[in-house]
Each structure stands twice: as structure tokens, then as C-alpha cells.
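Note that this complex is displayed minus one protein chain, with the remaining chains in position.
Moving on to subunit A:
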Amino acid sequence: MFLAFFLALRAAGVKVSLREFLTLQEAMQAGLADYDVDHFYYLARATWVKDERFLDKFDRVFAESFKGILQPQPVAPDGVPVQEIPEEWLRKLVEKNLTPEEKAEIEAMGGFEKLMETLRQRLAEQKGRHQGGNKWIGTAGTSPFGAYGYNPEGVRIGQESGRNRSAVKVWDQRSFKNLAGDVELGTRNMKVALRRLRRFAREGAADELDLSGTITSTARNAGYLDLKMVPERHNAVKILLLLDIGGSMDDHIALSEQLFTAAGSEFKHLKHLYFHNCPYEMLWKDARMRGQDAVATSDVLNTYDHTWKLVFVGDAAMSPYEIMQPGGGISSWNAESGQTWLTRIIAAYPKAVWLNPVGEQHWNYTQSTRMIRALMEERMYGLTLEGLDAAMRRLMH
């Protein structure tokens, strides 16, 4: 059964659809994995992963799901797996992990029982066809799946195809690690990030007259004028970048500033402003935050209307007082609390996003981060390719 593996992948955020799940069944039935574990791994990968950023996640989940399973295991004399996966457990997993549409799809196929029935049937066919050839593997391993036993359809163990194989399993080599989207932005993946950002910039483009298209369609129209429009090459996206500086994350913040600046020519306008820890009544036009560079936040809100897209970049790590208390700010005395100002700013740019260079796994441990995230209505994203993608998507739509 691949269902457990499938569900584990989805739980890990790899978007495998039911359709692809069935494609793998079909492929296995067609004998495409050659009853060789490596080939099974390659086949599953080619069928279920459609984006190199997920290859590493796939490897990890594969290793975890098949841990202790892809070694020879005791097999009952009749070739039946030692343990079956309890159906109840799978059903729970299905319910937790499938989207409503996919559940509907299962219903359309005749319901969960029918799905299990079909899978079991395919399993049986497989067994009949390759009598004696494949082993069934059961296990009482320690992984969550192993504990319930597992029988990868038709996967045979210890079948080397003659050539030398390294001792480390392919999926354990983690060879796609630096293609993963959740690695920090750095010089290596900067270019990809930039390309993404440019693409988002272009999506915001308006229409302009398409001259050659108009001529063609006018000719097609036997000479009657038929106007055609195309997206304007220059886009309409205006970005307001609010950067937190003066903290431990300065390097990362500088990096994201460079990133936006590099993509700057693609935006219609790009405006940088700076704050320290939390924005209050003043913002600065220059990172040195000298008096002569200060601008009133309320003026900013009036100058840049809601058609601007606001992006905060900051670690959102500070004392909670800096957010809650009037006068809590560390650089100057604020008459109104950071919370008041943030709320005001977010109200002016309802789609604003916050990019946080601190690893997402740490956010929950910092009270101020939790508070800001809540104020942002969860629109806080990690400074990774994935985070940037998700943030831009939120920002534009």
C-alpha cells in the first residue's frame, strides 16, 4: 500500500494529487519499477514530484516511511504480509489529509471501501502475475508506518541490477537538498528569487494596444477594424518596503533589500523606508535614521495610497512593551503604542505582508513575533524562496 506514504507526503506539504496516486498504481501494475527498490523510488519520484524544490522533502519522507521496511523482513509462508495496515487507521489519515474535492472524488469512485477494494484487487493481480517473483514485506518497524506493517506492491528486496550500488540508499543521499525551497535566501538561490519577484511584478501589468495582433485580426475580419489588447510590458506594481534595521538580523534584511532593489526596474515604483523594531509615528528615508531623514508615518500613509503594496521586513523580535505600551519604543518616545501604529498601517494596506528572516520554527517561541503575526493576520512569511513566493502571492491577489 502506498497510501500511507502518499498521505505522509501530503502531510509534509508535497502536493500529490489523487490522480498522481493512481498513476503510480498504474505504473506499478505495468511493471515499470522492475521489482527493484531503487527503481520503485525513481518511479514514485517521477510520478509524484513535479517541482525540484520538493525532491528533498520527498527523499526525507521516503526514508522515514520506508525506514526498516526496505530490508528483508520475515514473510509468512503463504506470501501474505505479516501485518496488514488497519483500515481504520488509513481512513483517519485520509480524512485528515485529503481536500474536500479529493474526498468527493473518492466518493465518486464508490467511497473509501471501494478504493481499498480496488487497491487490494490490484495487489492480488500483481501477486498472481509474478508468482514467486516478489516478496511481501511485513514489519514491526519503528516508523509510524512500519508499526502497522507495510507491503509495497511488488517491491522486491535485494535485487541488484548487476552494477555497483553505493551502500547509502539513493534517497538517503539527499542530493537535492539545495534545491529545496525552504533553505534560506542567499547568493546561491538569489537569482531564482529574483526571477520570481520579477514574474510577480509582471503579473500586475495592465493592458495596452497590440498593434500586430490588431492588424492580423483586422485582416482576418476582412478589413473591419478589430482591436486587440495585450498586457503592458511595464507593470503597474508599486512596492513600499519597510525595513527593520539595527538588530541582529541586519545582514538578512540587507539581503532582502538588495533583492527588491535588483528587481526594482520591474516595478513601477519601489520606495524604501526604515524603522527600528516596530514602526511608530516616524519612519526614516535612510538606514542611518538621522533626524533630517525622518518622515511622519501619517504623511507616508497619505502619500502612498492603497494601490501600493506594503512589505515589512524584520525579525519581529523585541520586548512585548515595544508593541503594547505607549512610550515602549527604544529609540524615541512614542505617544501611541506600536500596536496602534501597526493596526493603522495595516488598515491602510490591507494585503501587507511581513517577511521574517528568522527561521519559522522559532517564531512561536518569541512573544513579540506571535503578537505581530497576529496583527498581520498571519501574513508573516519566512525569508526563503517558498516564503517569498507565498508572500508575493498574498500581496498581489
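Operating definition for what follows: a residue touches a chain if its C-beta (ideal position, glycine included) is under 8 Å from a C-beta of that chain, and two chains touch if they have at least 3 such contacts; residues count from 1.
Here, contacts and distances are computed from a predicted model.
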Legend entry - Record-based protein name (UniProt) of the chain missing from this complex, from "Isoquinoline 1-oxidoreductase, alpha subunit", "ATPase AAA", "ABC transporter permease subunit" or "Cytochrome bc1 complex Rieske iron-sulfur subunit": "ATPase AAA"
Legend entry - Among A:Thr47, A:Ser256 or A:Thr384, the residue in touch with the chain that has been omitted: A:Thr47
Inset, instruction - Give the residue, chosen from A:Phe2, A:Phe176, A:Trp284 or A:Tyr381, that touches the chain omitted from the document. - result: A:Phe176
Inset, instruction - Write the list of subunit A residues that the hidden chain touches. - result: 15, 17, 19-20, 23, 26-27, 30, 32-33, 38-39, 42-43, 45-47, 49-52, 55, 161, 170, 175-176, 179, 187, 192, 195, 199, 215-217, 219-220, 222-223
